[in-house]
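Subset of chains shown; positions unchanged.
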Amino acid sequence: MMRTFKVETEAQVQAIDITGKVDSEVAAAGVGDGAILVYCPHTTAGIYVNEGHDPDVATDVMGALEKLVPRNGPYRHAEGNSAAHIRSILTGNGCLLPVLGGRTVIGTWQRIFFAEFDGPRTRTVQVHFLGGGR
Amino acid sequence: MMRTFKVETEAQVQAIDITGKVDSEVAAAGVGDGAILVYCPHTTAGIYVNEGHDPDVATDVMGALEKLVPRNGPYRHAEGNSAAHIRSILTGNGCLLPVLGGRTVIGTWQRIFFAEFDGPRTRTVQVHFLGGGR
């Protein structure tokens, strides 16, 4: 039902393509049709789906989020990472992806990204399998 | 399949931790493994998952959304609550959460929030149960 993998982030802010890791978990689980929920159990990181062919897109995405939600507020939260919490809400902390014939079916240019907003850290990503319906 | 509960919001802008209410519905429904969709049927409120231990985080989140999308536009929509509609889209109006062994499994620091952007109002939250897959 649930599988997990680790992501080692290397910077305070970093987008990491996790599509290969997700695909491996789907293949290992031997699921058929339905959907998977790729879920981030952390509150200062997110999950999003977007272009992965040109790494400049992810750089622009993370840059835009830094501009929209600056690291130094002012904020009230004393830990100093409010911006990371807010950016996590803007990207969302999970994505639901269709699975057909045991394979994740996403768009040609789509990749799944883990967005670190308060790294570097060791992070966990969960993959949950949901059944298809009729 | 679906259960609902009410949320009474007390301010124009307010983040309310609804994790306890969601957990109660999951327990009452007696589900096993799968996922729940926590769904907000309103267009000027949202649902998000983030830190709930320090209430300053939610204050910072709502403050950032007010700064990003100011209440007074200018906007075209005559009702004067366009900012609430836009903020609802930024947070999203639902979240999908894994359920294992009849319990919602979210991160240690994660809580589920109802985000009121055009209150105070009496709001409804839906909880839908989706089956697990193989």
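Every chain is named by a letter (A and B) in the order it is written, and numbering of its residues begins at 1.
We adopt the following convention: a residue touches a chain if its C-beta (ideal position, glycine included) is under 8 Å from a C-beta of that chain, and two chains touch if they have at least 3 such contacts.
The model shown is predicted, which means the values in this text are computed figures rather than measured ones.
Oligomeric state of the entire complex in this file, given as copies of the one sequence with 2 shown: 3.
By our rule, only the chains that are shown with their structure count from here on.
Its C-alpha atoms superposed on chain B, chain A is turned by 120 degrees; the angle is given in steps of 5. For the pair chain A and chain B, the distance between C-alpha centroids works out to 20 Å. Contact residues on chain B toward chain A in their complex (touch as defined above): 33-35, 48-51, 54, 56-57, 59-61, 63-64, 68, 90-92, 95-98, 100, 105-110, 130-134. Those residues of chain A that touch chain B in the complex are listed here as 1-2, 31-32, 34-35, 37, 39-43, 68-69, 73, 75-79, 82, 85-86, 88-90, 92-94, 96, 126, 128-133.
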